[in-house]
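Here the complex is missing a single protein chain, while all its other protein chains stay put.
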Amino acid sequence: MLNKQEIMQGLTQHLGYSHSPYSGVQVVAAIVYETNGEERVAYGVNIENVSYGLTVCAERSAISAAVIDGMQSIKALYVMSNQSDPISPCGACRQVVTEFMQDPVAPVLCVNKALNKSWESTLGELLPNRFDLG
Amino acid sequence: MLNKQEIMQGLTQHLGYSHSPYSGVQVVAAIVYETNGEERVAYGVNIENVSYGLTVCAERSAISAAVIDGMQSIKALYVMSNQSDPISPCGACRQVVTEFMQDPVAPVLCVNKALNKSWESTLGELLPNRFDLG
Amino acid sequence: MLNKQEIMQGLTQHLGYSHSPYSGVQVVAAIVYETNGEERVAYGVNIENVSYGLTVCAERSAISAAVIDGMQSIKALYVMSNQSDPISPCGACRQVVTEFMQDPVAPVLCVNKALNKSWESTLGELLPNRFDLG
Partner (left out) sequence: MLNKQEIMQGLTQHLGYSHSPYSGVQVVAAIVYETNGEERVAYGVNIENVSYGLTVCAERSAISAAVIDGMQSIKALYVMSNQSDPISPCGACRQVVTEFMQDPVAPVLCVNKALNKSWESTLGELLPNRFDLG
């Protein structure tokens, strides 16, 4: 079982890979997932684009890295940014995360870089009555 | 003041403009907004793309039509689809709608095409603790 | 037949509706299309979002406004921005425009706000060997 301290270290180590020349807002996310009965973690950063609209958030970047490793479902989501207050996942990321959600009470933990402020929620709370086609 | 019955007629009239050759799911949205003190409504449909990822939802299509008409803030959102149950806005649309939200209790009403099933919420409830940069 | 001067006036009149608080780059587009044998024009502006990734370009905004008016195919595309040099459509817009392209030599005209610099191309040249599923 991955412990929270290891993931916090991983977030801190990867934050600088953020490609954010347009906003200066650096974000890194960690997706904890299971593949073949083993618990793993994948990291992702925000990757901005000169068109703005083709920017991808850290949360979805991390999902890309997890899916290519065989991710079947998301166990937990962590988000860190270089802003003074913790930021929460945008609506687009909430929709994509819940595509892989088997457990609506899976935790979401958002922290600032200094690790002295945090915000907690769950996948289910973040997107009430989520869009789906039944 | 626009009445609900007129908007329901507008939704029904515009649903067929949906460009949805890939999914067959037709969606139309109405955005009620104010511009220069006058209340108006703009409609939009889902516009799918062969790449899937460049598809735009009906809600965001309607916002495009409202912004070019001078929309300052969103008063209400209506969504109709050709599915048997009402569908709710996806997370991406919730994020974009709240970019123009001044009133978190502004109503959201989702209906099916037959108008015999509906689901109601508010802009604020749809995206709790929304992503923002403070 | 719409003349070019009228469209240039329309672009200039609509540029200020751009919602671009994050980049300061204002863009407006005009889509010339046919519906029921009548030639029409729809305008759209870039609509940025605090998430960056949910930003929509002016070209796709204009397509939303045209589709809800019954657009069947795109006859011409015009793009104006407040930058000193004309900007060209991003790759995402090129893909979406060509979803509605029946004529690969349909003109694309990009101009700056001062109208003293321009760049011309065609829909077909902008996206050689476009992605499609045959």
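A few remarks follow.
Labels A, B and C are assigned to the chains in the order they are written; within every chain, residues are numbered from 1.
The rule is simple: a contact is a pair of C-beta atoms (placed from the backbone, for glycine too) under 8 Å apart; a residue touches a chain by one contact, two chains touch by 3 or more.
The model shown is predicted, which means the values in this text are computed figures rather than measured ones.
In the complete complex, the hidden chain is touched by one of C:70, C:91 or C:107, namely C:91.
Chain A residues in contact with the hidden partner, per the touch definition given at the top, are 14, 17, 19, 43-45, 47, 49-51, 54, 56, 60-65, 67-70, 92, 95-96, 99, 131-133. Of the residues in chain C, those that touch the hidden partner chain are 25, 83, 85, 87-96, 98, 119, 121, 125-134.
The missing chain lies against chain B, touching residues 22-23, 48, 50-57, 90-92.
The working rule: only the chains that are shown with their structure count from here on.
Measuring from the averaged C-alpha position of chain A to that of chain C gives a distance of 34 Å.
Each chain gets one centre point, the mean of its Cα atoms, and the points for chain A and chain B are 27 Å apart. Our note on geometry: chain B versus chain C, Cα centroid distance of 23 Å, whole angstroms. Chain C has residues 50-51, 54, 56, 92 in contact with two or more other chains.
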